[in-house]
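Omission of a single protein chain aside, the complex is shown with its protein chains in their original locations.
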Amino acid sequence: MGAVKARVLVRPKAGILDPQGAAVARALPALGFEGVSEVRVGRLIELEVADPARLPEMCERLLANPLIEDYEVLVERDGG
Amino acid sequence: MKFGVISFPGSCDDVDARQACARVGEAVALWHADHDLAGVDVVVIPGGFSYGDYLRAGAIARFAPIMTEVIEFAREGGYVMGICNGFQVCCEAGLLPGALLTNIERRFVCRQVTLELVNASTPFTAALAPGARLSIPVKHTTGRYYAPPAMLAALHDAGQVVLRYAPGQNPNGSLDDIAGVINERGNVFGLMPHPEHAVDALTGSSDGLALFSSLVAAGAPA
Partner (left out) sequence: MTAAATAGVQRAIALGLTAGEYELIVARLGREPSEVELAMFSLLWSEHCSYKHSKPLLRTLPTDGPRLVLGPGENAGAVDVGGGLSVAFKVESHNHPSAVEPFQGAATGVGGILRDIFAVGARPIAILDSLRFGEPTSERSRYLLERSVAGIGHYGNSIGVPTVGGELYFEAPYEQNCLINAMCVGLIETSRLIRSAASGAGNLLVLFGAATGRDGIGGASVLASAELGEGDAAKRPSVQIGDPFAEKKLMECSLDLLERGLLVALQDLGAAGLTSAACEMASKGAVGIDIDVARVPLREADMEPFEIMVSESQERMLCVIEPAALDAVVAVCEHWETAVATIGEVTDGGLVRVFDAGRLVGEMPVSALVDDCPVYELDPQPPAQPLYPPPVRAIASEDPGEALLALLRCPNLADRRPLFEQYDSIVQSRTVRRPGQADAAVLALPERDGCIPGIAIAIDGNGRRVAADPYRGTIEAVLECAANLACVGAEPLGLTNCLNFGNPEKPHVAWQLCESVRGLGDACRALSIPVVGGNVSLYNEGADGPIYPTPVVGLVGELPDVSRAGRLGFAAEGDRIALVGDFAPDIRGSELARLGGTELPRALAEIDIAAVAATQRAIRDAVRSGALASAHDIAEGGLATALAECCLAGGLGAEVVLAETVKPLRALFGEAPGGFIVTGGDGELRALAEHIELHIVGSVSGNRLTIVAGEARIELSLELMREAHGSLAALFA
């Protein structure tokens, strides 16, 4: 079986203060970009896996901290 | 009392912690890749940047080989003290409730702060009087304590909040000014301030020594 490309997006959970997001939200208008709100900064992990079914488990155990983060798994399908 | 201080790749305050422990008992170094706790009475997980703080602070150290033994040791009632990065490791490993997030100011802060003792009945704080004020330095980027509302309420009710920053002294935005917590059973203690850097008036304050000497007075757990 060939390796499958996957991306994991890790985001701070709603309700958790995200000072990095706040800083970005402040910085954009200062550069002339108006109408920006609700900025949240997270993390992207790209990997190639033999068994994509195990990705959620990888997220639960290591890639994300479920107490404070949500994660989203995106698996590249053939031709994608 | 025999203290074992773990060294992970990237630990910085391990030597300092050993020196502090050696003032009140015997202190040995424990290696992250070993499976041997050398018969210690207290495991200290020190400050620093284990594994570069990569992914999340403490996230990778939490799976180091020796952590298998540490978790087992804690399950059996052994004393574990997590300082700064060690606190982060404990939270990641589920030994302590909650998590440490990036400081509100998003910057590293190294500052002497005043702490208030909330719970003087723990093995780590028994040598101190309730409400005691301690001058101890903090130095971290990721020290903002967080627990979801229900968990937070439960911590307060169960007396698991051990130390808080005195009014106006909170350096990182921790909820309810929480600086250190203990687990339900009372044998695992985590704190963001560095007591090992407050054991000698020559280099600052000696208020932190009591957090090590309390354990000696408490004796090895049954």
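By written order: A and B. Residues from 1 in each chain.
Operating definition for what follows: contacts are C-beta pairs under 8 Å (C-beta built on N, C-alpha and C of every residue); 3 or more make two chains touch, one makes a residue touch a chain.
Keep in mind that what you see is a predicted model, and the values were worked out from it rather than measured.
Taking every chain of the complex into account, the absent chain touches B.
Considering B:49, B:145, B:165 or B:212, the position touching the chain not shown turns out to be B:49 (whole complex).
Of the listed residues B:75, B:111, B:133 or B:185, the one in contact with the hidden chain in the full complex is B:111. For chain B, the residues in touch with the chain missing from this view are 9-13, 15-16, 19, 48-49, 51-54, 107-111, 137, 139, 194, 196-197, 200, 202-204.
Criterion: only the chains that are shown with their structure count from here on.
Mean C-alpha position of chain A lies 30 Å from that of chain B.
Residues 55-56, 59-60, 63, 92, 98-99, 101-106, 144, 146, 148, 173 of chain B are the ones touching chain A in the complex.
Interface of chain A with chain B (complex): residues 16-17, 19-20, 23, 62-63, 65, 67-68.
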